[in-house]
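Apart from one protein chain that is not included, each protein chain of the complex appears where it belongs.
Should a chain be cited, it is by its letter among A, B and C, assigned in written order, with residues numbered from 1 in that chain.
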Amino acid sequence: MAEKAKAKAKTGSRSKTGGQPEYVQLLTPEGDRVEHPEYSVSFTDDELRSLYRDLVTVRRLDAEATALQRQGELGLWAGLLGQEAAQVGAGRALRPQDMAFPTYREHGVLYTRGIDPIMPFGLFRGVDQGAWDPNEFKFNMYTIVIGAQTLHAAGYAMGIQNDGAVGDDNGEAVIAFFGDGASSQGDVNESMVFAAAYNSPIVFFCQNNQYAISEPVARQTRVPLYQRAQGFGFPGIRVDGNDVLAVYAVTKAAMDNARRGNGPTMIEAYTYRMAPHTTSDDPTRYRQSAEVEEWKAKDPIARLGAYLNNQGLADETFLADVEKQAGVEAVSLRERVLSLPNPAPESMFDHVYAGGSHHLDAQRAEFVAYEATFEGGAH
Amino acid sequence: MAEKAKAKAKTGSRSKTGGQPEYVQLLTPEGDRVEHPEYSVSFTDDELRSLYRDLVTVRRLDAEATALQRQGELGLWAGLLGQEAAQVGAGRALRPQDMAFPTYREHGVLYTRGIDPIMPFGLFRGVDQGAWDPNEFKFNMYTIVIGAQTLHAAGYAMGIQNDGAVGDDNGEAVIAFFGDGASSQGDVNESMVFAAAYNSPIVFFCQNNQYAISEPVARQTRVPLYQRAQGFGFPGIRVDGNDVLAVYAVTKAAMDNARRGNGPTMIEAYTYRMAPHTTSDDPTRYRQSAEVEEWKAKDPIARLGAYLNNQGLADETFLADVEKQAGVEAVSLRERVLSLPNPAPESMFDHVYAGGSHHLDAQRAEFVAYEATFEGGAH
Amino acid sequence: MAAETLTLAKALNNGLRKAMEDDPKVVLMGEDIGKLGGVFRITDGLQKDFGENRVIDTPLAESGIVGTAIGLAIRGYRPVVEIQFDGFVYPAYDQIVSQLAKMHYRSRGKLKLPVVIRIPFGGGIGAVEHHSESPEAYFAHTAGLKVVSCSNPADAYWMIQEAIASDDPIVFMEPKRRYYEKASVDLSVKPGSLFTSAVLREGSDATIVAYGPMVKVALESAAAAEEDGRSIEVIDMRSLSPVDYAPIFASVRKTGRLVVVHEASKNLGIGAEVSARVTEECFYSLEAPVQRVTGYDIPYPASRVEEEFLPDLDRVLDAVDKSFGW
Partner (left out) sequence: MAAETLTLAKALNNGLRKAMEDDPKVVLMGEDIGKLGGVFRITDGLQKDFGENRVIDTPLAESGIVGTAIGLAIRGYRPVVEIQFDGFVYPAYDQIVSQLAKMHYRSRGKLKLPVVIRIPFGGGIGAVEHHSESPEAYFAHTAGLKVVSCSNPADAYWMIQEAIASDDPIVFMEPKRRYYEKASVDLSVKPGSLFTSAVLREGSDATIVAYGPMVKVALESAAAAEEDGRSIEVIDMRSLSPVDYAPIFASVRKTGRLVVVHEASKNLGIGAEVSARVTEECFYSLEAPVQRVTGYDIPYPASRVEEEFLPDLDRVLDAVDKSFGW
């Protein structure tokens, strides 16, 4: 009976990497374009260059954030090093009307949505908790409780359907991000139950970066994660998460499928977290540097760079400009982060309730009166 | 992409029923034995007769319970009418060392374990909450919170492994019962995650009786439930839940597989709840009597009866004796239920803590003193 | 519209219907709320009239129900969730206390979460385990949630409407043992203010504060006490968070004695906070410490002893006596 559980290669995929199960790939680690029977991209040269620019920029901004944390300017940073292609590929595949539900690590998706990259820094600096309007940016607040956002995404997708905003190429769709570790949470599985039951316009985008903090993905599952979807009755597909072209193609197809009314898809972007889990983490305790080195050879930026180079699409000037612009953005980000204002103490009483609360008003007044007893207002 | 989600028939199964996906069947609704390439049974005549006796008896006891509820002697009863084969087949497939984790409906499993059928009546009469020792009977307490027990089962199975009590034919295994509705709960899915991650000796036995109270199974899933297992990396199989022989064969194989160290299996027993969800339910609000009639033709008892009859294994005397003995058991059950003692009021303070609590001791003393203020002790 | 005699269940049903008519964004979600009308029939007939998109039978997964309700709220809906019984709300606990309760705060007010969680609560109906619990303190302790409970058909009718109209998440506790008790309901009444307690009976010697199913017990106790010559004021808290303390303080300043009644366990039940607050504010008015008449600090017991577990007239009067005897 045991062989029934055996992982079956997904039909249609062709590339193989290092004994791993197959996935959709359009660009090899060496930067060679390969064809796939089902998925393709047709980017202009400029688009390819701008993809590259995004990849470099989000990596640069991420590095700046890590530096800021090391310098004590952020309480914490959850870096995306190594996951740039998964995030930029997914983010660029979204249409303006689509809604994204991120974890705490989707800085790259956020960037490609055209959102000011400073947005999540309030959370990590501790001046707020990620205080933006999800509907304004079509990008939900970061969610720290693992998996919780996938249910919000499923509910939002039910709302799209109820609004009748699904069914053709202009339909709306939702993308829910989560990690390999998150796949074990009840909430993530329940969100798949709901999405399947209502055939909702949603794409479950799992970045399998091989780790949930210290735990390797084998602690969560013994079969490739994309196969989870099948058990709920919708397609799952694995894509080379370090291949921005493939991620883009697969995500776009799944989102279009959803917006047309064909229901959910799960995408597993097979990638690697090159950096620590967060700045608080010490990965030397649980993984070998050889493994990290191995993945460096599959770097998502290097491979697109090699391809552009092969194709004569990126000369020195372009590459220098990309670096320079990324640096300018990083410096601007740094400066703006440093000048994020600290919240006024009594503002902690704001926005607990939309409709207010006499109880809290009284407590706030007490607090203000108490604070006023200190000379100069500080103590 | 949509076709990827299409249900695939399980390899190896041959029977088809009314447009339903295939399942393992060894006995047709008409009582004809059919062969299956993978599953078989080799019961002696006596064993077949005792299976029949079990089926009739658990139905008779169930009817008695329903009558007791109607007469005001039970607060509630969750009947098993129509699910006798699923429960007797599964229960008889267990070995003495196996541990079962039931829902609130597994009276048939309980009976086949050789447990006094009165055991769950304390719960339904309201004199206790199902107060037995799971380890004494290798049968956990009934669990009302949907799905919660599947995690207890998964944990218990981890314990078997830790004890080294797995690996050969004398190994121990766990069976976790749950319903079609329960399959949507986070806990049930998490239990599959754990079982797969540790390759634990556990069988997930889902009685798909087509309803979760008023909700048809389509509200929970759009593909056959047994396919859920595949997504977690272990085999799932659907069996004709009204065919006691097939249920027995499939359950035994899965349990043996587990005890030998080959990990989990999910079984979906495809059956039907002929009666209301519980005595509080009114199924006329949500299902047509035609549907019930249709399923009557697949009655689990009638088909084994027909088979025994065809084979000359059940004469009038036998059948009369079965009826009579079941009646005797039912009368005895009724009498014993009626004489279940009401708990002493102050006993409600017992067993909150194994190690006691001075706080509760004081509260209890206060209660006793208060009660004593009433003449004759009652008020 | 003239007043009608309605059960509390039917009053809720009417209130839900009214809210759905008034605002097309109101959707109901829960297990068995469609064809069945819910196990208590609170949503009876609503799916038939408003369709499956507005009265949504959900998969059997409470975290999923509340989590998707949050998503629907982000999308602009006003979901009203039915939890089938009190004891089944816990799988949704994270979604309620960590997500629903905090998202308005987290967004600095940019996101509103107008979600109502309806919970039939409390005991006294002879039910099996998990069907008779009183989890209100868990929610009242949670900043970001508001918690209310109705005690009679007239309040039920307008309170559910106000809860749905509120832009804050509201846990709406329904006294299930009172579902089928009747009273006159004026269906044309304008909703009152949701977060107010109500003096149901005036008195001068002692005050009884209760909510939900225990309001009736409080009123009966007051009536019985009157025969003993004691004049008892009865206050229905209605809102458990925030609590409208003004009428309670005023009453205690007048009577000097307070008894709080609820079914939930005593330890850290609503009565603990009421006792602490009243003592803080009315220290010199109290002739005796605040008395609490509550469920005991045990799991809800088997139904054959629930009558001994639940506060009743005798226990309330005993507490009144204690207060006088201090």
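Convention: contacts are C-beta pairs under 8 Å (C-beta built on N, C-alpha and C of every residue); 3 or more make two chains touch, one makes a residue touch a chain.
Being a predicted model, the structure only gives us computed values, none of them experimental.
Enquirer: Name every shown chain in contact with the chain that has been left out of the document.
Expert: Result for the missing chain's touching partners among shown chains: A, B, C.
Enquirer: Going by the contact rule already stated, which one of A:Ile118, A:Val145, A:Val292 or A:Ala354 would touch the omitted chain in the full complex?
Expert: Hidden-chain contact among the options goes to A:Val145.
Enquirer: Among B:Ala85, B:Leu151 or B:Ile301, which one touches the chain that has been omitted from the display?
Expert: Final answer for the missing-chain contact: B:Leu151.
Enquirer: Name every residue on chain B in touch with the hidden partner chain.
Expert: 128-136, 140-141, 143, 145, 148, 150-163, 186-187, 190-191, 193-194, 197, 350-355, 357-360
Enquirer: Mind pulling the chain A residues that touch the left-out chain?
Expert: Chain A touches the missing chain through residues 75-76, 104, 122-130, 144-146, 181-182, 184-187, 212-215, 219-220, 280, 282, 285-286, 342-343, 345, 347-349, 352, 359-360, 363, 367, 370-371, 373-374, 379.
Enquirer: Where does chain C touch the missing chain, residue by residue?
Expert: Contact residues on chain C toward the absent chain are 63, 87, 90-91, 93-94, 97-98, 101-102, 105-106, 129-130, 137-138, 140-141, 143-144, 241, 264-265, 267-273, 275-276, 279-280, 283, 288-290, 292, 296-299, 326.
FYI, only the chains that are shown with their structure count from here on.
Enquirer: Would you kindly say which chain has the C-alpha centre located farthest from the C-alpha centre of chain C?
Expert: Ranked by distance of C-alpha centres from chain C, the top chain is A.
Enquirer: Whole-Å distance, chain A centre to chain C centre, using C-alpha means?
Expert: 41
Enquirer: State, to the nearest whole Å, the distance from the C-alpha centre of chain B to the C-alpha centre of chain C.
Expert: Taking the average C-alpha coordinate of chain B and of chain C, the gap between them is 36 Å.
Enquirer: What positions in chain B touch 2 or more of the other chains?
Expert: In chain B, the residues touching two or more other chains are 184-187, 219-220.
Enquirer: Please set out, as single numbers or ranges, the residues of chain C touching at least two other chains.
Expert: Chain C, residues with two or more chain partners: 58-59, 61, 63-64, 91.
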